[in-house]
Every structure is written in C-alpha cells, then in structure tokens.
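All protein chains but one are shown in place.
What follows is chain A.
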Amino acid sequence: MSSKLCAVIDYGMGNLHSAHGALQTVAPDTKVVVTSDAEVIRKADHVVLPGVGAIRDCMAEIRRQEIDQVVAEVRKTKPLLGICVGLQAMMERSEENGGVECMGLFPGEVKFFGNDLVENGEKLKVPHMGWNRVEQVAHPLWAGIADNSRFYFVHSYYVQAANVVQVKGRGHYGVDFAAAMGEDNVFAVQFHPEKSHNAGLALLKNFLAWDGQA
C-alpha cells in the first residue's frame, strides 16, 4: 500500500513548521508536505488550511493564489482541516480590518471580542491567549479525547456560527463562541492543535485517520 499524502496549504502566512512537525509526528507513515501547489493539494488524501495574522492579508493571499478555488474542490472530495485563521477564512465574513469577505463554507461571522469583555465582574484580556476548555459535540475527530479538555488558543476574533448544527466544539470566553465547526468532510478549529500537547496531537491523529464521514 502506498503511503498517504497530507498537504498543509502554504499561502505565505506565517510559519508552518509546527503544524507540519505535529502532523508528521502523529503519523510517521503519512507523507506530510507544506505546499502552495494546487496539483499537490488535489492529489493529497488529507488537506490542512492553517492561518495566522490578520484576516485581510490571509484572504488577499487566498484569493491571489486561488487557494479558495482549490478549497472549494477539496471540501467536496476529501477530509479538510482548518486551523485558527484557517477556520475564520471559512466563515462568510469577518469584522476584522473594517470588514472582510471570507470563503463562506460555513454561514456565520467572525467578531471581535471587544475591549470591554467581562466575566463575573472581572475584566478579560484580549487576545484570548492560553489553555481553555472545549465542550465537544459528537464527531469522529474527538475520539479518545476527554470532553472539556483544554486546547491552546490565541485570537482576538471569534466565530459566531449561524447554523448551530455545524458547531462541533463550544468555547467560552466572556461570550460563547464556536471552538470547532464541521460539516461533511470539513472540520475546523479555532485553537492550535499543533500547540495543544497531547489533546491536540490526538485530534491531529484522528484527522489523518479520518475518511471524511461524520
């Protein structure tokens, strides 16, 4: 049996070594490549869409390099994992940078936590940075991971899903937000599984073992 191929999409936004290293570590038999080549992405068995930084820059590169077109194909044919801004780019629009249209794989918006975020009278810092709990909604990617496990987050904008059925993980930081979204063969998370120690590595391992059937 030939080994499987996992493509981590590189569209020039930040360092992808961590994502690559973590995926390769959990699946030594899978060939994990960091690439912007549409042909390689089409050939891959699993595709990861990462993202860091500002959404305006991310979406500009996604459009310029026609990553949006490849993602539109991939979402119908093979398991696709969005990470952090990769998730946000899958929503309809974001209010960051004065309002940016995104890819619209999921209905809903990306909103700012705000400068006056309060919980039980305590002012919350923004960005939401650190280890927070995720309440799981049954999905194969949570296999073997205890419900309410903590994952590493770092973000100032959060996903507000329009279709709650697509929320596969619930997070809370002053407000409720979607920590994970999923439908068909697409799964996307706000946290960084590649930086979330054992729970994150388990999720990545589940993803690479996933056939895209929810």
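Note that a residue touches a chain if its C-beta (ideal position, glycine included) is under 8 Å from a C-beta of that chain, and two chains touch if they have at least 3 such contacts; residues count from 1.
Note that in this section contacts and distances are computed from a predicted model.
Considering only "Iron-regulated protein A", "Imidazole glycerol phosphate synthase subunit HisF", "Membrane protein" or "ABC transporter ATP-binding protein", the record for the omitted chain gives "Imidazole glycerol phosphate synthase subunit HisF", by its UniProt protein name.
Although one chain is not shown, part of chain A still touches it, namely residues 14-15, 17-18, 21-22, 25, 52-54, 115, 119-120, 122-133, 146, 149-150, 152, 154-156, 172-173, 192, 194-197, 199-201.
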